[in-house]
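Complex shown without one protein chain; remaining protein chains in place.
Now for chain A:
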């Protein structure tokens, strides 16, 4: 994770909601908890000392339950909400120093956003909705129509540009929302619980669409969700928020195997580990693998697929390949052990640092 370029960097970001946030901030910095701040000073702590680096071209998922501050956090990235203290660096610029005009440029060209409730303009056609960003920039419909149509086609809405949003189902409306974000040709896409309002099957579809688009376009995606399965499916980098603070961040596989706190352990305890964990996270690294091997598997395979391959035989072991080269071995016994949720990591500090 350290070798990739950092696109957005959030530095000691605080947000306190209330009439007089600055004095309240001092109490927070002095170590007052969210509940105590509400009780004694009647201010709500939204975000508490957030430090997150968002890698370029990857999907960063910010996960937390409702009230954890995840939607507040994503709105700081394009300053829909002003922070109480801290810095947000986008491409190295602190956007908190931006003027109104610079901020509008940022929102038009650098960042686009997809919303939980779609937030399409009901009086405009699907095509006009998809072309919102260029139309805000002053382009006429015929100027942006080709670009907008291209992205509508890409998200699977061929020939539906003349419809109105209310004529479409929720899933299709959110496709328009994604096309709208893509038409702006921005590097960064903010997705605020983009799939939470959709029913499960459609949601799976949309997740597939996003993964496909990501493989093709490599946008910097910041995705908010309260659903751990969704988070693990999409994330290259996972940030877990609780009560406005980051509890743990890092590669999802790592968090799954080394939960830093009991809170996260509880969280990850009831997910389907076989589907989420990859061979590379549980294999034994070995440059040469001599001895009896049942076959070759890729380092990015899920454990579920390996179990299917072995037909449940725990006595086997496999050679693990990466780009045609041998990188390690995987013993089926080790694989089965990895499926049982681990006790809390001995070294939580280490877990957080590696993120």
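In the analysis below, a contact is a pair of C-beta atoms (placed from the backbone, for glycine too) under 8 Å apart; a residue touches a chain by one contact, two chains touch by 3 or more; residues count from 1.
Following the convention adopted for this analysis, contacts and distances are computed from a predicted model.
**Q** Leaving aside the chains on screen, match the unshown one to its UniProt name from "Heterodisulfide reductase subunit B", "Formylglycine-generating enzyme family protein", "Glycine betaine/proline transport system permease protein" or "Membrane protein".
**A** Of "Heterodisulfide reductase subunit B", "Formylglycine-generating enzyme family protein", "Glycine betaine/proline transport system permease protein" or "Membrane protein", the absent chain's UniProt record names it "Glycine betaine/proline transport system permease protein".
**Q** Which listed residue (A:112, A:174, A:207 or A:258) would be found touching the missing chain in the intact complex?
**A** Candidates A:112, A:174, A:207 or A:258; residue touching the omitted chain: A:112.
**Q** Of the residues A:30, A:92, A:122 or A:324, I need the one that contacts the missing chain.
**A** Selected residue, touching the omitted chain: A:122.
**Q** Just checking the interface: what residues of chain A touch the absent partner chain?
**A** 78, 80, 103-108, 111-113, 115, 117, 119-123, 132-133, 136, 164-166, 180, 184, 190
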